[in-house]
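Comments concern the structure below.
The complex appears here minus one protein chain, its other protein chains still in place.
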Amino acid sequence: MAMVCLSDFEAYAKKYLPKIAWDFFAAGADDCSTRDENIQAYKRICFRPRILRDVSMMDIRTKLLGTEISFPVGIAPTGFHQLAWPDGEKSTARAAKAMNTCYIASTYSTCTLEEISAAAPGGLRWFQLYIHRNRAVSQQLVQQAEALGFQGLVLTADLPYTGKRRDDVRNGFRLPPHMKLKNLEGAYEVCKMSTSFHSLLDPSVTWNDIYWLQSLTHLPIIIKGILTKEDAELAVRHGVQGIIVSNHGGRQLDGGPATIDALVEVVDAVQGRVEVYLDGGIRKGSDVLKALALGAKCVFIGRPALWGLAYKGEEGLQDVLRILQDEFRLSMALAGCASVSEIGRHLVQFSKL
Amino acid sequence: MAMVCLSDFEAYAKKYLPKIAWDFFAAGADDCSTRDENIQAYKRICFRPRILRDVSMMDIRTKLLGTEISFPVGIAPTGFHQLAWPDGEKSTARAAKAMNTCYIASTYSTCTLEEISAAAPGGLRWFQLYIHRNRAVSQQLVQQAEALGFQGLVLTADLPYTGKRRDDVRNGFRLPPHMKLKNLEGAYEVCKMSTSFHSLLDPSVTWNDIYWLQSLTHLPIIIKGILTKEDAELAVRHGVQGIIVSNHGGRQLDGGPATIDALVEVVDAVQGRVEVYLDGGIRKGSDVLKALALGAKCVFIGRPALWGLAYKGEEGLQDVLRILQDEFRLSMALAGCASVSEIGRHLVQFSKL
Amino acid sequence: MAMVCLSDFEAYAKKYLPKIAWDFFAAGADDCSTRDENIQAYKRICFRPRILRDVSMMDIRTKLLGTEISFPVGIAPTGFHQLAWPDGEKSTARAAKAMNTCYIASTYSTCTLEEISAAAPGGLRWFQLYIHRNRAVSQQLVQQAEALGFQGLVLTADLPYTGKRRDDVRNGFRLPPHMKLKNLEGAYEVCKMSTSFHSLLDPSVTWNDIYWLQSLTHLPIIIKGILTKEDAELAVRHGVQGIIVSNHGGRQLDGGPATIDALVEVVDAVQGRVEVYLDGGIRKGSDVLKALALGAKCVFIGRPALWGLAYKGEEGLQDVLRILQDEFRLSMALAGCASVSEIGRHLVQFSKL
Partner (left out) sequence: MAMVCLSDFEAYAKKYLPKIAWDFFAAGADDCSTRDENIQAYKRICFRPRILRDVSMMDIRTKLLGTEISFPVGIAPTGFHQLAWPDGEKSTARAAKAMNTCYIASTYSTCTLEEISAAAPGGLRWFQLYIHRNRAVSQQLVQQAEALGFQGLVLTADLPYTGKRRDDVRNGFRLPPHMKLKNLEGAYEVCKMSTSFHSLLDPSVTWNDIYWLQSLTHLPIIIKGILTKEDAELAVRHGVQGIIVSNHGGRQLDGGPATIDALVEVVDAVQGRVEVYLDGGIRKGSDVLKALALGAKCVFIGRPALWGLAYKGEEGLQDVLRILQDEFRLSMALAGCASVSEIGRHLVQFSKL
């Protein structure tokens, strides 16, 4: 079977992954409305393509907080990559580096941060963090990440408790015995149940904890999970360097907005003071173009990266990224943009939003 | 099979209830448009979730006319619980008390009010009333309910005649011979045909009969079946204590609004002068949150309670309530609210309504 | 099988009618968009039901140009009733009279006007007319109808040419040899091909021909096929007594509006100067209520009447009418109206239109 577009990888993963792993990756909260809306919302956005513009030289590079990446698609943090491919996050790190883009490594990795760093030295990586009830755990992880050369800290802010993903409950999802949450092993005896490892997180976290984080590290802080202008304003005021508009892939509060629908509100609130990114629902290069047209500096892919891993590990994830890259470049050209700087709101039909 | 969410109970009830009972409980009027809209309408409401708010201590209690309940979900009045479970309304009363919430017992119960009271002494219960052509029947029921410690009187106002539920007509629905409308037995020889027992009700009832009801009892009166601001205003002017925005589960006039769509109009008309509740279409904790965000003080569940009974009687209904409670608490936390008092319209995207 | 609602009759007719007859009755033009919209449009209209109004005495009578009928549903003109039932239009006439409502007999009847008159003496009937290229044919029919006691003349104005009904073309639809267009037999040698008998009609007819019609008869003229305010205004100015908002059951121009959607525009243009009726898409009593709420004085049913005939001739059509009558009365009561005069726009949610 030719792997032509991302849904080919999805079909492959659904067919070949163990059901419990597929279900875990695919899961959305409750009725999965928000998960599905993340995708449907793109279909309601209509381009205004321009013609007869010189698109012979295409420049699709962008910068994340000053660091250049090959195109505006990075890897969103997702857990348990060994469920998709034996080498787990090491493969992810290698693919991201090979494609010269950013990989946000999850706290819930099945490889250690050291292993991830060693797998792809010099790659651009950010570290995704939860704040644990035991702050020492978080502090240690932050400082380890900084020491290992991670260049950003992504604080996931939409998981005071874990969303209700019905299939995981039905399946009694837990990691197989031979996989470990390696980043948390040294810190404390970690429970393997998905329902309980999250209970180590602190639901009392507030905006003030941003100051605490800032006191631990010189890394820029990117806050993930913002969907409203009010929280975007608070994020800016608390001195973060970036915002990821995210609903956690529809895995937390079901009934919230698609991220692409929430993006404009956040971008308008922020007014360029910090960079705004987005994850959720990216399946085609033209989705990336829509997100950038509406103000995202970069997008991140979650499930598609896992499908790529499930297909052929590092190589499969590179395939996924390369397809998105080719599709994005082509969409830009067909919309009349030769460089990322030419992308703007004029490319979308606002009355249709 | 794990019972993870309310639709699991629905599937169970559909599979194990006698068809005639399932059909009776499931029935909507005519094409069932309004019944189905009650559910669909929730999907069109979009949250604006807030992050980084301390949700470590969750308080989901509320009060119904001053009496505290454990969370803002009660049991709506529905008839014939013995069709779902042998112990009928006695099980319902026990489950409601165990979960510390309000049970609105229907006139069309298959247990007497005494049996219901005795089954769960001290539980918070309201009594649902129709006004009969023979006013003495209604008067006796009201006074009996008050004497037995029922704390509210819910007048159903949207059933001057019974809606046309096609399946009931096709099935020739009637109660099995061993079940009785026990509350009406003493009062007069009651016909067992669904088409005829309703004909004992008085279609000439008007707002003036509220005064008559008030003359019979000291109980607060809650009027059920209001869908417009005009009737909400009339209800307040006639001195009721509460309003249930209801379309009788879509079993009366087909083509009327979903209750969640009618709620805002009623809440805006009432302006806090009386409490406003809602029933119809609640299937998830996030539906409860949406209703409260739009101004409901509490919601009531009808069919889901029957599914719980059909599954395991008192225990099954407790399961249903506990699931809703857990989901509601989680939705609140994920939306950034630590107590019911923090819920408000800011939680929903108004431009999407 | 119990015949509970109109779709039961539809299912029966689809099952038992010869395919060519079913196809002819069911046909819409082109993609059948307008035919289907006639029905879908009702589902988008939302009631605002009122409660606690005395609906013990229901009065559902209305008047058509001064003549009382038992409820605001008449029989729209449709052709070839013998395709549905051997007695053809004689059964239709008897059923309409039995139910005390108006029957608009079609020019394309398979019984003569005399037979129709004789079948149900004294029934309220209008005669539906096309203007033929040979004006003498039309003149003769008008004068015959008037002589036979028909009380109104319905000019079909939306058929300069026949719409393209694909199934009729595929089936090579024509009347079986033993059926005749009896009203046209005396007038001239009539071709039996559906594609050709319409070619006897005059596509050059204009508003001026209304004056010619008025010169032939004292009967009130009702014009059928109006969908715009401009044509409604012209109809009033040309002295007609009534307007039927109609798209010919979706059999003429595909892509035009549902009749219930066009109704408000026409009613607002007419401002009570003439009576406004509607046909198309009526399947339930609540549809009738919606049409009246939006300003129709009466509605007419086409296909459902044929399904009734197909089921049991006169008796089947009475069943259909009685079901609509019962449903309409019940819908009125549940919406809070005790008489037709209480029906108005306040019953529908205008912001949802």
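We call the chains A, B and C, going by the order they appear; numbering starts again at 1 in every chain.
Just so we're on the same page, contacts are C-beta pairs under 8 Å (C-beta built on N, C-alpha and C of every residue); 3 or more make two chains touch, one makes a residue touch a chain.
Treat the numbers as computed from the prediction; the structure is a model and nothing was measured.
For the chain that is not shown, the touched chains among those present are A, C, taking the whole complex.
Among A:62, A:109, A:241 or A:286, only A:286 touches the chain that is left out of the view.
Here the missing chain is touched by one residue of A:43, A:135, A:237 or A:345, and it is A:43. The chain that is not drawn here is touched, among residues C:33, C:140 or C:217, by C:33. For subunit C, the residues touching the absent chain in the complete assembly are 30-31, 33, 157-158, 160-161, 163-164, 166, 169-170, 202-207, 209-210, 225-228, 230-231, 234, 247, 252-257, 261. Residues 2, 4-5, 42-43, 45-56, 284, 286, 290, 326-327, 330-331, 333-335, 349 of subunit A touch the missing chain (whole complex, contact as defined above).
Note that in this section only the chains that are shown with their structure count from here on.
Any chain bridging subunit B and subunit C, meaning touching each of them, is missing here; the list is empty.
Under half of the residue numbers found at the subunit A and subunit B interface occur in both copies, marking it as a different-residue contact.
Averaged C-alpha coordinates give centres for subunit A and subunit C that are 60 Å from one another.
Across the assembly, subunit A contributes no residue in contact with two or more other chains.
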